[in-house]
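Structure provided below as C-alpha cells; questions to follow.
Excluded from the complex is one protein chain; the other protein chains are retained at their positions.
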Amino acid sequence: MTRALSWILSLTALASLVLLVGVFTWQSSVIWQRDGIAYVTGHSWFYRQQQFGAFSLLYGSIVVSSMALLLAGPLGLGAALFIAEYLPQKTRLVLKSLIELLAGIPSVVYGLLGILLLRGWVYETFERFEPLSGDTLLTAGILLAIMLLPTVVSLSEDALRAVPASQRRAARALGLTRAETIWSVCLPQARRGITSAFLLALGRSLGETVAIFLVVGRQDNNVPHSWLSPAPLLQAGQTLTSKLGGAETNIAYGDPLHWSAIMGLGLILLILTGAATLLGTVRRERNA
Amino acid sequence: MRKAKDLLLGTLLGACLLATLAIVGGLVFAIVHRGWPAISVSFFTEQIRLVGADGGIFWNLIGTGILLVTALLASAPCAVSLALLERVWLRSPQLRRLLRLALYTINGLPSIVFGIFGFIVFVQWCGWGKSWLAGGLVLAMSMLPTVTIVLLERIAAIPTRYVEAAAALGLNRTQIVWAVLMRQSWGGLISGSLLGLARAAGETAPIMFTATIFAGATFPRAVVESPVLTLSYHIFILAQDSFAPAVGTKLWGAALVLLGLVFSFTLAALPARLRQHEESNV
Partner (left out) sequence: MSEVPPILQIQKLEVRTHARLLLRNITLSIFEGEIFGLIGPSGAGKSTLLRSLNRLNDLLPGLYVKGDVLLRGQSVYARDTDVNSIRTRIGMLFQQPVIFPTTIRENVLFGAKRVLALGKVEQTVRVESALRESSLWDEVKDRLQQPASALSVGQQQRLCLARALAVQPEVLLMDEPTSALDPRSTAAIEELLLRLKTRHTIVIVTHNITQARRVTNSLAFVAIQDGAGEILEHGATKALLSAPKNPILADYLTHSS
C-alpha cells in the first residue's frame, strides 16, 4: 500500500516533468520546422511581420548573466574564503545562516530595489555615455550580480568546507602562511566545487525573470554592431526570460507560429539552464 | 615578503566579505527603512484602494496564503514519495543517482518555465483560466525538489543501525519506513517544506500567467476563472509605475511584508538545519 502509493505519486511527479519538456519541444516544433537554425541565429524579431530571430534575446541573456557572474564571482568567492578560512566555527555558522537567509530575498523585491535605486544610479554614473534611460543591460547585470552574491558565497563556502581540515593543518605545520595554505591547498582542492558553484549560479542567472524584467528595458533587437565597445551594455535590451515574462506570451497564444516561437525561447532556456545546473551538480558530486 | 602577502590577502578577503554584507544588508535596511512607515493594523486588514495608493493588502495576504497552502498540500505527499523512492524502493544505484540528478536539475529550472507550463496545461487545456488551483500546483512543482532534497538528506542521515535493529526484529520494509525512517525524519519534511514555502512565497513568474491578477479578486469560490491577489504580483505591477509618492510608501510596505514572510519561513527552518550542519561536521 505504502509502496504502491509512493510509486504512483512519484511517477506522477516525474511524468509532469517529462510532460513539461515534451510540451516545450512539441509546441515549438512549428518554428523549428519553418526556420531551423535560423531561428536561433536570426537578428530580427518582429512578430507582426512574422519574423522570429531569437539571437538578440540569447545575446541579452548571455551578456547579462556573464556580467553578473563576473561581478559576483570574485567578490562572492573572496567573501566565502574569508568565512571558511579565517573565521571561527561559531561566527562562521552565524554568517552562513545569515547569507542563506539573504539568498532567499524574492526576486521581485530585488526588482523593486533595482527600479527605485539602481536604475537612477546607473543613469547618473554613466551619463557621459549618454544612455537613453537607466533601464539597460548593465543595470540588469549589476542587479543580477547582487542577487547572485549570497548564492555564490554560500555554495563556494560549502566547496571550501569540503576540503579536509587535516590538509590545512598539515600545510600550517610545515610553516606555510594562511595565504599560502589558501593558494596551495584550499583553492586547488576546492576547484571542482567552486566551478560547480559558479555553474549553478549561472543556471540561476540565466533563468532569473522578474528582477531583470523590471530593469532591462525590454527593447527587442538590440544586437551590438561592434563587440568591443561598452555602448550596447548601456542600451535597453531583452533577455529570453524578460521576453517570456512579457505581454507577448499572452498575445501569442492562439497564433500557432507566434506561439511556437515563444515556446522555442522556453525550450532554449530549458536547455541552457538545465545544462548549467546538471553540469554543476555532477561536478559537485565528484567534489564530495 | 611572505608575511606581507599573507596580510594583504587576509585584508582583501575580509573586504570582500564586508562589501558583500554591506551591499545585501544595505538592501534589507533600505526596505525596512522605507517600508516601516506603511505598516499599521489597517494595512493588513483593508483591501487595496486607488490602485495601491490607499488601503491595505488584506486580500493579497489571503491570496498568497491560499496559494502556499495549496502548494504545500500538493508537494508534501509527492516529496515523501520521491524521497522514499530514492532511499528505499529503488535498488539500483544508477537509477537512484539518476533520480537525484533529476531532482537537482529541476531545482535549477527557471520558475518562468513552470509558469508557462501551467499556463498551457491548466489555464488553456484544462480551461481553468486564471485560477488559484493552477497557481498552487505550479508553485508545488517549483518547490517540490527543495522539499524532497532536504527530506532525502535527513533520511540519509539516519544511522543504519536503527534500520538494522528494526529489520532484526522482523519488521518488513513498509513497517521500517513508518516506524524508523519517517518517524525520525519528519523534521526534515517540515524544514524542507518551510524552505520550499520561503521560495514559493516570493515567486512571481510562475503565477503571473496562471493565478493572479492585480485587483478585484477576493476569496475564490470555484476553480475555473478564480484568480487571487498576491503580494508578489502586487509589488511587481506597482513597481512598474511607482512614481506617485503615496503608492511608493505602500509599495515598500508590501515589499517589507513579503520579505518578513520569506524570512520567517527560512528562520523557522534554521534550527533543524543548524543541528544537521553540526552533526555532519562531527
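Letters A and B mark the chains in the order given here, with residues in each chain numbered from 1 onward.
The rule is short, and it goes like this: a residue touches a chain if its C-beta (ideal position, glycine included) is under 8 Å from a C-beta of that chain, and two chains touch if they have at least 3 such contacts.
In this text the structure is predicted, and so the values were computed from the model without any measurement.
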Determine which one of A:57, A:116, A:138 or A:185 touches the chain that has been left out. A:185
Pick out which of A:51, A:97 or A:177 touches the chain that's been left out of the picture. A:177
Residue-wise, where is chain A in contact with the chain that is not depicted? 88-89, 166-177, 180, 184-185, 188-189
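We take it that only the chains that are shown with their structure count from here on.
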Give every residue of chain B touching chain A within the complex, in rising order. 2-3, 5-6, 8-10, 12-17, 19-21, 23-25, 27-28, 30-31, 77-78, 80-82, 84-85, 89, 101-102, 104-117, 119-121, 124, 141, 144, 173-174, 177-178, 198-199, 201-205, 208-209, 232, 235-236, 239-240, 242, 248, 251-252, 255, 258-259, 262-263, 265-267, 270, 273-274, 277-278
Interfacial residue positions of chain A with respect to chain B in the complex: 1-3, 5-10, 12-14, 16-17, 19-20, 23-24, 27, 74-79, 81-83, 85-86, 93, 95, 97-102, 104-113, 115-117, 146, 149-150, 153, 177-180, 182, 200, 203-204, 206-210, 214, 241, 244-245, 249-250, 253, 263, 266, 269-270, 273-274, 276-278, 280-282
